[in-house]
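Removed from the display is one protein chain of the complex; every other protein chain stays in position.
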Amino acid sequence: MANTRSRLKKPADKSVVAYTVSLPYDKRLCKYDIAGSIAHANMLAKQGIITDQDAESITWGLASIREEMEKGKLSFKDEQEDIHMAIEARLIEKIGEIGGKLHTARSRNDQVALDLRLFIKEVISETVASVKKLQLALIDLADANKDVVIPGYTHLQSAQPVLLAHHLLAYYEMFVRDTSRFWDCHKRTDVMPLGSGALSGVGYKVDREFLARELGFSQVSQNSLDAVSDRDFILEFEAAASICMMHLSRLAEELVIWSSAEFGFIEIDGAFATSSSIMPQKKNPDVAELARGKTGRVYGNLMALLTTMKALPLAYNRDMQEDKQGLFDTVDVLSSTLEVFTGMVKTLKVKPKNVARSVQLGYILATDMADYLVKKGETFRSAHEIVAKLVNYAEEKGKTFEQLKASEFKQFSPLFNKDVSSITIKSSLASRDSTGGTAPGQVAKALSAARKALT
Amino acid sequence: MANTRSRLKKPADKSVVAYTVSLPYDKRLCKYDIAGSIAHANMLAKQGIITDQDAESITWGLASIREEMEKGKLSFKDEQEDIHMAIEARLIEKIGEIGGKLHTARSRNDQVALDLRLFIKEVISETVASVKKLQLALIDLADANKDVVIPGYTHLQSAQPVLLAHHLLAYYEMFVRDTSRFWDCHKRTDVMPLGSGALSGVGYKVDREFLARELGFSQVSQNSLDAVSDRDFILEFEAAASICMMHLSRLAEELVIWSSAEFGFIEIDGAFATSSSIMPQKKNPDVAELARGKTGRVYGNLMALLTTMKALPLAYNRDMQEDKQGLFDTVDVLSSTLEVFTGMVKTLKVKPKNVARSVQLGYILATDMADYLVKKGETFRSAHEIVAKLVNYAEEKGKTFEQLKASEFKQFSPLFNKDVSSITIKSSLASRDSTGGTAPGQVAKALSAARKALT
Amino acid sequence: MANTRSRLKKPADKSVVAYTVSLPYDKRLCKYDIAGSIAHANMLAKQGIITDQDAESITWGLASIREEMEKGKLSFKDEQEDIHMAIEARLIEKIGEIGGKLHTARSRNDQVALDLRLFIKEVISETVASVKKLQLALIDLADANKDVVIPGYTHLQSAQPVLLAHHLLAYYEMFVRDTSRFWDCHKRTDVMPLGSGALSGVGYKVDREFLARELGFSQVSQNSLDAVSDRDFILEFEAAASICMMHLSRLAEELVIWSSAEFGFIEIDGAFATSSSIMPQKKNPDVAELARGKTGRVYGNLMALLTTMKALPLAYNRDMQEDKQGLFDTVDVLSSTLEVFTGMVKTLKVKPKNVARSVQLGYILATDMADYLVKKGETFRSAHEIVAKLVNYAEEKGKTFEQLKASEFKQFSPLFNKDVSSITIKSSLASRDSTGGTAPGQVAKALSAARKALT
Partner (left out) sequence: MANTRSRLKKPADKSVVAYTVSLPYDKRLCKYDIAGSIAHANMLAKQGIITDQDAESITWGLASIREEMEKGKLSFKDEQEDIHMAIEARLIEKIGEIGGKLHTARSRNDQVALDLRLFIKEVISETVASVKKLQLALIDLADANKDVVIPGYTHLQSAQPVLLAHHLLAYYEMFVRDTSRFWDCHKRTDVMPLGSGALSGVGYKVDREFLARELGFSQVSQNSLDAVSDRDFILEFEAAASICMMHLSRLAEELVIWSSAEFGFIEIDGAFATSSSIMPQKKNPDVAELARGKTGRVYGNLMALLTTMKALPLAYNRDMQEDKQGLFDTVDVLSSTLEVFTGMVKTLKVKPKNVARSVQLGYILATDMADYLVKKGETFRSAHEIVAKLVNYAEEKGKTFEQLKASEFKQFSPLFNKDVSSITIKSSLASRDSTGGTAPGQVAKALSAARKALT
């Protein structure tokens, strides 16, 4: 096989080989690289740049390499720098020097751009499917606990009662946005770069639209310099993944807090919990914690590539090889987190007794008390102050609102009447009855809309 | 005015006031806050929650505060914690206790979400307009230098000749994607959160669709817990801004390199250059450098908010107040960078002589030589090796390709013929003649398409 | 005054002025800049580069500018680009063209490096003092609750009992490391850069050691190119600050969790808590939340400067102007957080009853049970398994360890004897009796060592 290093007159230093090689990780792009090469060979033949016979040899060779790969039998020699050269070398082993024609009218620069775009398009489809599974698990959990009321929190302090189902649907909404972001990224990834060559286009009459059709792209890139030096689609994927992991980290935090003995809202199934090497009583929510921790990694990968891309002159620079490991890591973290969360959510047990106890803590109906006064004519601002003082009073007396007498209420405002006792958790929930509110009817509607949207 | 701190029985410690106050920066949201409050008051009246008279008072008061603001006459007292309380306090000063009714059926949690969404929607429109101006300046520069050929670089090494216009259009393409990303973010920002209350919805019969119409939103939020704790739209804006700044940093890097005496491709206009306090000869590309440097800041703001949002339990937590300063900084950096780049690009002078000298450096037509051999029947891989050796030979002899004799060519391949002399910069350019290539025809087409898309 | 822009033949574009100006924030360096200039003028005179008379004029002028500054009477004209030019211009206003001699043998490049180093040296001293105050507050709180036992957590699950004092001392240790990191940074900041000029040194016989002495530096920089382009000391400060904020964010998280109704371990004083605009019952730990949130900002500032400095060629580049705003922000966030935490910790109330209730939850003595078996001859690994099964059994029966009968213990291991009842919270604590353990004696020792170290 021809030596691509002739220009340099000597082999690369051993340390350079180790430093520059990407095969150990970019082999993950193998199937996309082969798909791209098959389409490229067919295009070359169609355009008369190589003969049909050559194309047949080449595509046969590539198909058989793919088969080796699928059977786990493909292994590459150590001297190969990257997946592109490794496949070309294997092809030449198989079909002889004719394999050297494959690299006509292309460069590794447009080739790797293609591979990455094919990869991400597939990843996005898979991610969206995984997100859906988790959304479904959340909806199922919500449905199974339709009547459970939990304290809604702000600042981790009891705020107002909400349905657990309502709370879970908040995550459903976050994931709806994630999905939408991933598809928007897909739109900008779905651009076929082959034909851009090293940077200026190629000196052959290529048919780029044919390549786009063959490879399932809806458009071709419009500027060759941009096409080989654009990594926006990776950054955008990593940004969307970061936001998605942020959502998962919030859910994770709640699962950890809810699993504490003090909250005791839920029990994570044994199959999704872990034990301690030293403390025999432990049942730890490690999965949730790891997800929370891995969020840092996904952020770090985004920051890494943003930094790498900063201030690179056009067009391709080798710095850009550093796009892959972070991307692969982000893909793996995100997909495994979505999978394991789906299982964990599916098997989660809610402990209604503990939840009910927590709803009683704090003066969770204070806002409703204020609203009560407003409806009797007080301005909201004064009503707020009156109820604040009432809470202080009740707290000092060690009483709940229910335990206060009518006369005690009256001390704070003459507007308080007997009907103050009609303010209950139930009435509070029922009153939040506009779109997006926690009233049972609204939540039921939201639940069924969500389920419908997923199918 | 009623004291919202009654519950706490004592005033905040001085250090706490200083630590928690957001008025010094969130006053930037003033006009959005007023717009939201006017719509809210109108809705309350429409729904019979307050009287029409009260609503009139309130909206009159708010309008007059807006007028004060527009005239630069609005100043707030130091004890105000944030823009929401500051406006409410000013309103009560103006119209009396009735102003206390405005906060009925809402919370600062949904209010600030509204303000931020109104702000970002406006920012996106402005940003997209600024991007367009810069795109136009690039196209004008391209048009004015239609025939200038520069060395296309990879690894900052001469690679293949390209038209300067083609190079500039690469940036045009990046900005097309930026615009598209900003609009996608707009789509997810265009969601009306009022009516979510503190977290669970509100205990009044509000008309959220009315609010959405009044405030120019195309939809209302679907889950109250999510609505008050969602900052995705800020993160997404900051991610899109980071990618856009990355593009600008690449252009900046090129302007810096091209301004060096050694490259000498361009001259930055005196009005866009800076001098030195000590070295009298200096004419420095500080604007480009600052843009490159500020890229770090925009990345940092993104990273900051991602970190802040990590692992926050639902719903609102005070951590989220930290969303604003980074956002405002990103908005300011991005808009000022776009503006100053537009001016700088508009006044840029290309130095064709220096550019032409650089095109002669290196063996920039080597790929064309290899393609020549391929067209005569060589495989690309062998052709590549042959030309590599030819380059080594020419370099040793201190000759350019043009200075080599036919016989010298022949030493490397019998396929070399007299017609090798037809390989020129011009022929090289002309040959890159498919969509996105640097052939003059393609570039002209791309230029006019770009211009059309901008108008 | 001479025009430094003569070389550029025209004034800067308005957008450029706005984009490049640093005076609005670098005026914070005013006092350091003046101190440096006074020392510089004295040195110039001492070396005979300017006359003593000129030096006297200049230092008089500078001292009077400093006085204006201290009295809040110093204001700069808008056309000034940065604090260095602003002070020079004011000086020339005061003492005439002679002021133009001050910039002899220096450049803004070494001048700003000096200012920043003086600033950070002072900031470090102040930071360390603030950290000490917080450490003292923690120790006082520990002392005041010497006997309080809390559940030690891993994974937010009860793990083993610990003294609250022990827990608080963990933070003391973190802050010890922070202090040590800040001092190490101080060591590398304490290097005098003046005399490096623009980049190559200066063409005058300057006395750099004199300058170092005058300005309180222990050494002079060893390479002029490095001296003007080194920002390591800022990065190192920001990294140390990030780690310190991380510690504060952990403490913040615990205060938030401990303040929840479900945990109820502590009560944050009213002066350090905040209320809600809508929910009258709320008493929110906003200070802790804001600190947690601001952690993101401090991280972001570090990331920003790392990115900015990446791949800058030597020596000074304008990108480096972007070092200041992030630094100032980090300094302000860190110092205000330390201050407000000190106040909050000082006024914190521990609720022993709630804590005691939590210690009873879970099977917190399970490790002690296993250790008991080990001491009777079981391997630790088997003992662990035996106790795990015992816990499952007790949990099913709804019993605590104390409620189990001897016969029930025996079912799990014949090694269980009557003396199993001697395993108590107290015995558990007492047994952790080596350096760093939670045994009361160890903790008392650690407390008094800590107090001693702080004085």
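Chains here go by letter, A, B and C, matching the order in which they are written, and residues are numbered from 1 within each.
Convention: contacts are C-beta pairs under 8 Å (C-beta built on N, C-alpha and C of every residue); 3 or more make two chains touch, one makes a residue touch a chain.
This one's a predicted model, so the numbers in the text were calculated from it and none came from an experiment.
Q: Taking the complete complex into account, which shown chains does the hidden chain touch?
A: Counting the whole assembly, the omitted chain is in touch with A, B, C.
Q: Of the residues listed, C:S37, C:S249 or C:N354, which one is in contact with the missing chain?
A: From the options C:S37, C:S249 or C:N354, the contact with the absent chain belongs to C:S249.
Q: Decide which residue listed in B:L62, B:L118 or B:I257 touches the omitted chain of the complex.
A: That would be B:I257, which touches the missing chain.
Q: Who touches the missing chain here, C:A12, C:L215 or C:I257?
A: If we include the chain that is not displayed, C:I257 is the one touching it.
Q: Write down which of A:E214, A:E289 or A:D433 is the residue touching the left-out chain.
A: Reading the full complex, the residue touching the unseen chain is A:E289.
Q: Where the complex has a chain not shown, which of C:K14, C:K77, C:K146 or C:R177 is the residue touching it?
A: C:R177
Q: Even though one chain is hidden, which residues of chain B still touch it in the full complex?
A: Residues 151, 153-160, 256-257, 259-263, 275-286, 289, 303, 306-307, 310-311, 358, 361-364, 366-367, 369-370, 384-388, 390-391 of chain B touch the chain absent from view.
Q: Can you list, in ascending order, the chain A residues touching the missing chain?
A: Counting only chain A, the missing chain is touched by 4-13, 15-16, 18-20, 84-85, 103, 106-109, 197-198, 270-284, 286-287, 289-290, 292-297, 299-310, 317-322, 325-326, 336-337, 339-340, 343.
Q: So that we can see where the missing chain sits, which residues of chain C does it touch?
A: On the side of chain C, residues 1-4, 6-7, 9, 88, 92, 97-104, 109, 152-156, 159-162, 166-167, 169-174, 177, 180-181, 184, 187-188, 195-208, 220-230, 232, 235-236, 239, 242-243, 246, 249-250, 252-254, 257, 292, 295-296, 299, 302-303, 306-307, 309-318, 367-368, 371, 374, 379-382, 384-385, 388-389, 391-392, 428-429, 431-439, 442, 446 touch the unshown chain.
One rule holds in what follows: only the chains that are shown with their structure count from here on.
Q: At the interface of chain A with chain B, does the proportion of residue numbers present on both copies reach over half, so same, or stay under half, so different?
A: The interface is built from the same residue numbers on each side, given that over half of them are used by both copies.
Q: Can you tell me the C-alpha superposition angle of chain A onto chain C, nearest 5°?
A: Rotation angle, to the nearest 5: 180 degrees.
Q: Need the CA-centroid distance for the pair chain A / chain C, whole Å please.
A: The answer is 33 Å.
Q: Return the distance between the CA-based centres of chain A and chain B, expressed in whole Å.
A: 23
Q: Where does chain C touch two or more other chains at once, residue-wise?
A: 275-284, 286, 289, 303, 306-307, 310
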